[in-house]
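Every protein chain of the complex appears in place save one, which is left out.
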Amino acid sequence: MTTTQAVDPVFTFLFGACLVLLVGITATMVFFVVRYRRSKNPEPTSQVSGSPLLEVIWTVLPTLLVMGMFYYGWTSYLSLRTVPKNAMQVKAEARMWSWNFIYDNGKQSGKLIVPVGRPVQVNLESKDVVHGFYVPAFKIKRDVVPGMKNHVWFVATSPGTYDLFCSQYCGTGHSAMITTVEALPPAQFAAWLQQQAAGGAAQGQALLEKYGCLGCHSLDGTAKVGPTFKGLYGSQVKVHRGDKEETVTVDEGYLRESILNPAAAVVDDFPAVMPQSAMPEADLKAVIEYLKGLK
Amino acid sequence: MSHQEKDSFGAKLGMWLFLFTEMLLFGGVFILYSVYLNRYPKEFGLGGHQLDLVFGATNTVVLLTSSLFAAMSVTAIKRGAKRLTLGLLSVTIGCALVFLCIKYLEWSAKFHHGIYPNSPKLIAGPPGESIFFSLYYLTTGLHGIHVVIGGILMTWTAVMVQKGILNSTDNVTLENVTLYWHLVDLVWIFIFPLYYLIL
Amino acid sequence: MDTEHSEHILSYGKLMAVWVALLVLTAATIMVTRVELGVWKVWAALAIASIKSGLVIAFFMHMKYEPRLFRIILFVALFTLAGFIGGTFFDVLYR
């Protein structure tokens, strides 16, 4: 059974029951208002102020109904918690404000690529604050809490792309912390998994993904939480250094400083929220080379 | 004119309700304490052994005694013994001061050893230990603030007794203030074993 | 409206007796926790603390001589606190 199949019937049952109750109550209310309005019924025609029988009925019936709702909701919830044995393991790292998925063979990806038809268990780890792993298409959600081992599972039954949201509020870039689940046919998935990141440009991009830079910086010219990387190298930017305003031309030194010590010079109109990053020298070089090439 | 004659029953009811809120305020800290004790029994044990039992026990006796004097002052004022009431209240306030002095000594000894919230020593130590001491400072600090408030209220009532505003027939304010003081004692009755003894 | 309850004045002697009992109980907790009882010492210490607070509430705080309403609401408050702690433990003990 998939997670969607477990949850959907509960929705149907609950919405159905609620609809019946709501329509019943509203209809009764409207009927009374019309039937007993003062112009038609100038004096009340009854003074009843209670009926033990009725009150017992409408205590007991709702009790039974809600117990049914509870039980159905609970048992279906259990299937969300029971991970099938053959599930593939993927680690999800959440940080402000991007996702990074790490596979058993060490491969990393900013999108969650999964094989169709095979259950996947995603182990959730947070690098900073609480995030939420939410894929509406599979009706699953779990908070990513720092210091805590949480997980979810799902299975994609047909190939396609599904939205993956961060559901737990985590700051400025919360609504930008979205990516996708891509379900590939098993053979294609196996091929993807084995593919090693090639050198050069592909490696640079992979590094940006790995360090979570792309949560805040885009490669296509749109400003996200931070300025875009596109055309950054060689351009002129206005920054303030402490209280001083200055205009700098982006060169290697500036890039290096911006990455290792982001608070030193803060670009105008952007908040000083970029975290310090402890990249090994080799990675730093590769990133800077890559950024230079982004025209 | 129900609000012109004093309703001492109502005043006491109101005071008890207020005491409940204080109980739940400390209750919040005790929730955290119990949860973290359950998670870090070893570290709590190590932390607890670094607290000084002599300081803790002395303060327990001091507070219990002050409570006794506070309770006796109520008896005294109802019997119309104004001088005695004032004397008993002064001893109570004195006990509060002694308590605070001892607390000060205890805290400064800990600070001296580099144990205070967010200290480098605690940050370097095991996680549970820093939790223990944070809770310790939080609880005793919050309690200390209540001792200070209690002392101030006690002084204020003593002045009112002196002026005769509180007397053998109208003394519910004194009763209420001593109720508050007993609550401070009650909280300590739990703090003492939880932090100094059981670990 | 509730009728005014008769004012009860506690004697000094009784208060002293309570105080002595409290000191004895304090000594008892210290002793109990110095012997090795394992987890039981937690419960023993808490039990003694509860007895002590019972004494303080009943005598120093006059609860014994107040109308029943006061005891009921005290119970409500304690029960609520117990519920808060208990509810939290449904989570933390079984995580």
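A, B and C are the chain letters, set down in written order, and residue numbers restart from 1 in every chain.
Just so we're on the same page, a residue touches a chain if its C-beta (ideal position, glycine included) is under 8 Å from a C-beta of that chain, and two chains touch if they have at least 3 such contacts.
Please note the rule applied: contacts and distances are computed from a predicted model.
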| item | value |
| --- | --- |
| Chain left out of the displayed complex - its UniProt protein name, from "ABC transporter permease", "Phosphoribosylformylglycinamidine synthase subunit PurS", "Cysteine desulfurase IscS" or "Cytochrome c oxidase subunit 1" | "Cytochrome c oxidase subunit 1" |
| Partners of the unshown chain among those that are drawn | A, B, C |
| Absent-chain contact - pick from B:Val29, B:Leu53, B:Leu84 or B:Leu100 | B:Val29 |
| In chain A, positions touching the absent partner | 6-7, 10-11, 14-15, 18, 21-22, 25-26, 28-29, 32-33, 36-38, 41-51, 54-55, 58-59, 62-63, 66-67, 69-70, 72-74, 76-78, 80-81, 128-130, 132, 134, 136-137, 139-143, 145-148, 150, 163, 165-176, 178, 225, 271 |
| Where the unshown chain meets chain B, residue by residue | 1-3, 7, 9-11, 13-14, 17-18, 20-29, 31-32, 35-36, 39-40, 43, 117-118, 123, 126-128, 130-131, 134-135, 137-138 |
| Touch list for chain C against the chain that is not drawn | 1-2, 69, 76-77, 80, 83-84, 87-88, 90-95 |
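Note that only the chains that are shown with their structure count from here on.
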| item | value |
| --- | --- |
| Chain-level touch network, classified as line, ring, star, complete or other | other |
| Computed distance of Cα centres, chain B from chain A, in Å | 47 |
| Distance between the centres, which are taken as Cα means, of chain C and chain B, whole angstrom | 15 |
| Interface residues, chain B side, partner chain C - complex | 9, 12-13, 16-17, 20, 23-24, 27, 30-31, 34-35, 38-39, 53, 57, 60-61, 64-65, 67-68, 70-72, 74-75, 78-79, 175, 178-179, 182, 185-186, 189-190, 192-194, 197-198 |
| Chain B partner contacts - residues on chain C that touch it in the complex | 2, 4-5, 7, 9-12, 15-16, 18-19, 22-23, 26, 29-30, 33, 41-42, 45-46, 48-49, 52-53, 56-57, 59-62, 66-67, 69-70, 73-74, 77-78, 80-81, 84-85, 88-89, 92-93 |
